[in-house]
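I have a structure I would like to understand better, so I am pasting it below and will then ask my questions one at a time.
We show some of the complex, not the whole, and keep each chain where it was.
Going by the order they are written in, the chains are A, B and C; count residues from 1 in each one.
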Amino acid sequence: MKSLVMTKIGDPKEKTIGELELREFPMPEPGPEDVLIKVAYASICGSDIHFLKGEIGNLYDRIKSELPRQIGHEISGTIEKAGAKAMAIGLKPGDKITAFYNEFCHSCYYCRDTSDDKKIFCPSRKSHHDAMSQYVCWHMSQIYKLPEEADLRDACLTEPMSVALQAVEKAEIEIGSHVAVFGGGGIGLMIAQLAKMAGAATVTVIEPVAGKREIALTIGADYTIDPISEDLVARAKEITGGMGFDIILESSGAASAAKAAPDIAVVGGKIIYFAMYNPAFDMSVNLFQTFYQKGLIMRGVLFSDRCVERAVRMLPRMDFTNIIQRVHPLEDFDKAFADMGSGQYIKVILKCND
Amino acid sequence: MKSLVMTKIGDPKEKTIGELELREFPMPEPGPEDVLIKVAYASICGSDIHFLKGEIGNLYDRIKSELPRQIGHEISGTIEKAGAKAMAIGLKPGDKITAFYNEFCHSCYYCRDTSDDKKIFCPSRKSHHDAMSQYVCWHMSQIYKLPEEADLRDACLTEPMSVALQAVEKAEIEIGSHVAVFGGGGIGLMIAQLAKMAGAATVTVIEPVAGKREIALTIGADYTIDPISEDLVARAKEITGGMGFDIILESSGAASAAKAAPDIAVVGGKIIYFAMYNPAFDMSVNLFQTFYQKGLIMRGVLFSDRCVERAVRMLPRMDFTNIIQRVHPLEDFDKAFADMGSGQYIKVILKCND
Amino acid sequence: MKSLVMTKIGDPKEKTIGELELREFPMPEPGPEDVLIKVAYASICGSDIHFLKGEIGNLYDRIKSELPRQIGHEISGTIEKAGAKAMAIGLKPGDKITAFYNEFCHSCYYCRDTSDDKKIFCPSRKSHHDAMSQYVCWHMSQIYKLPEEADLRDACLTEPMSVALQAVEKAEIEIGSHVAVFGGGGIGLMIAQLAKMAGAATVTVIEPVAGKREIALTIGADYTIDPISEDLVARAKEITGGMGFDIILESSGAASAAKAAPDIAVVGGKIIYFAMYNPAFDMSVNLFQTFYQKGLIMRGVLFSDRCVERAVRMLPRMDFTNIIQRVHPLEDFDKAFADMGSGQYIKVILKCND
């Protein structure tokens, strides 16, 4: 069976891009707790592009040392074969499924305690980065059954959607809040949709690309702002009756967006810094103004599997019509990565089997 | 100016209904902290019917002793005149407004401490029950400005909507929850709309009247159940993948609904008992099953003013097309109360000025 | 090695008690993910007595069919031997440990989603009820390392303490609350201690046994009430400045306590029904008064493993001097169960190795 492999990593200083190759692998054989998945679709994550370009900060040397390395973690498919224990808990061949790419130990502090949201720090965590394949073998604890009528094309976005859902959940939107989202990419538009479904009175998407702003309005955003040509602070006041946004979710990763967020927040407002920022970027924060006078909350959100089941439940409410903009067969991976790398498309996905 | 007055209270044992009369009153004169409101619309609350019928438990004797007594607390209008302090905080003649009928002391334990949600127990609370009038004089702390483009017809439902919003907020719906609402009346349908906007994956309205079930589907409910002709527990399992509802909001007030709620809740689920139940109704709760084995949460929700501002913000997202089903001029109050009392209509409102 | 076995179950109607026997078992051999524990202490849970008496509602037939059946789930000890995977995550012979008796699948809805607190419903859950042994073999995900200086005698109370901690956490005590605890048994007194450490302004323990009330005062309770000889409602008012308790944790299991709780709660207060109630007991709840007028919250709390790590951290702050009242060697299990069954002692524990 075929699987996509990253054979070379880019150099962020020289702005070179890495290389990919479709290779033949032996068909994996599931152990008793594993499931063999026939992959339907694998979606390209923005972080896949960062990895290919080598824009990954202190992870660079480790990743380089692991080459050649499979790639892909956003997945949907059907169960081809299930181990005995997986069968015993109800997973069976033919089931439509989606999956979460991290496998946890469930025995360490980070897995067990206090808050699920630290599982990502499990020192025994095994990340499965091989979704861009015809078949993958993952652990039963990573598998989520879909209803029979589920659309596998949409379902390959469950993982990024669960990430968006986690961000929206951590934003603790009160019903009637004014919410702003920086970034009209895949995560930004999922956040915008979910924020609207989670109680926002209004959702505003801040995005410099006109086409993305137009799409934002089709998926539930009430307002859009072009941060280049418009006066962001003035527009924010206009939209929020002079007060500022209650919740701001920064998903663009742009330094200018990160810095602008506190200026458009209401007193006591909340800013979620959610993107994979440039590791070299330091933001200057005036503590007197930001915390003592304005009482803001600034926070990150850790990825987690605790929202995946609920992401599955929300799938039918999501509108991905304008979000999945390109579908390529697995063998055309080069076109797919070129499309995604161009920044022109919101989501580009790979069809891994017929 | 004219104002509606309840001159006689019904006898709940003999099933008689009270009497109403439109009387002439002197025009009220606002003090420095007051606002004179030219009432646009006043809506009939289900509790107004309960008051007229005397179905008010231990409040009966007090209310009877206060007759004749004005009536109405769901209101929209424009400011006719504002006292000096009210002007100083930005209220001015011509402003479109809605209002909350309780005036608080802001100085007692219930007003100040811990949680806003106990203000209703302020021993110095003054309730304004005179909204079914051409003019009313209320305190500035009760007034909420509406945007210029607001529809005053819809806005008279702000108070009941704030009550629905409070219930949904206290339900703490996690994104992706399966929510059920008992009762397809005004409050039930507002709760259903708001629950869907506050993160529910699916909303199911349980209502015996076919016409109300049909309307429920137009305002965002995904499923409806007729508890008379359908097997409620079986349908609940079907809708929720065999598990039961995460959140159940009981707004019907029917004993049968109250008793059925635990049977359709998921383990660890939450039931909001929200209606004005028959004071003679005692429900039997098996503590071993309900709390020890199933870990349910059962709770009431206290009315409060803390959600009114956010209800105003959510007004433009609400669909009241099929909820406000009758509009009568104030002088036709008898027809309006007959319509509302018939149980055929979801909301009946009075137009108090031309 | 020796292990305690329940050979006969009591008959709750005839008030007979079951039988126990110390039997020889082969030494268990840990698999790669398992840990062999040399048990230091095992504590007798109130539920162990209920099991022995057969007071377990609809579980009766299943338990009876499983006889002879090992017993015990509150444990401390040292690791005797650890499987390869258990070693890899840092567990090693000689480590002092405590453990949680349930082993979960980590792959079902209840294990993965939304809230950890539903794990107890994992359909593949394996409960280890064999702690009253010289050695037990449990899964690495059940094991919690203790600091070297830990007292293993106290540490066998970690599991019931985690249960008390879960109850207190779910009570969401605001700093400055007046808290009441029904029941001065082991769980009640741990709840009382933890409630005081979790923000209560005052803690009141309601308990008919004078000796237990005295002990309550030594572990942090500010007040005690004898519900037999004192006027409970009058005392509650006196203690809370006329208002009632903000939080009531009912751990006694007595019908009289369950029924009295709403009468001593403040408006909007919270009642945690936490005990293993008589399955035949139905409590009558007036919905109008309880939920509509008083806005109370009544809830159960599901057992969970999410608090165990934090229970371990809190162990050094707990005072078990007067709580562990009897320590018997394992071979004197009959005396130990007689002591615990007498209701005279708060906690009776077994020393399982020298």
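Worth pointing out:
What we mean here is this: contacts are C-beta pairs under 8 Å (C-beta built on N, C-alpha and C of every residue); 3 or more make two chains touch, one makes a residue touch a chain.
A quick note: this is a predicted structure, and the numbers were derived from the prediction, not measured.
Here 3 of the identical protein chains are placed; the entire complex in the file holds 4 of them.
The rule is short, and it goes like this: only the chains that are shown with their structure count from here on.
Across the structure, the highest number of inter-chain C-beta contacts is found for B-C.
The mean-CA centres of chain A and chain B are about 40 angstrom from one another, to the nearest whole unit. Centroids built from CA atoms put chain C at 42 Å from chain B. Chain A has residues 309-310 in contact with two or more other chains. On chain A, the positions that touch chain C within their shared complex are 86, 88-90, 104-109, 112-114, 116, 123-124, 140-141, 143, 305-306, 308-310. The touching residues of chain A, when paired with chain B in their complex, are 165, 168-169, 174-178, 194, 196-199, 201-202, 307, 309-314, 316-317. Taken in their complex, chain C has these residues touching chain B: 57, 109-110, 114-115, 117-118, 121, 174, 176, 243, 246, 258, 267-268, 273-279, 281-292, 294-302.
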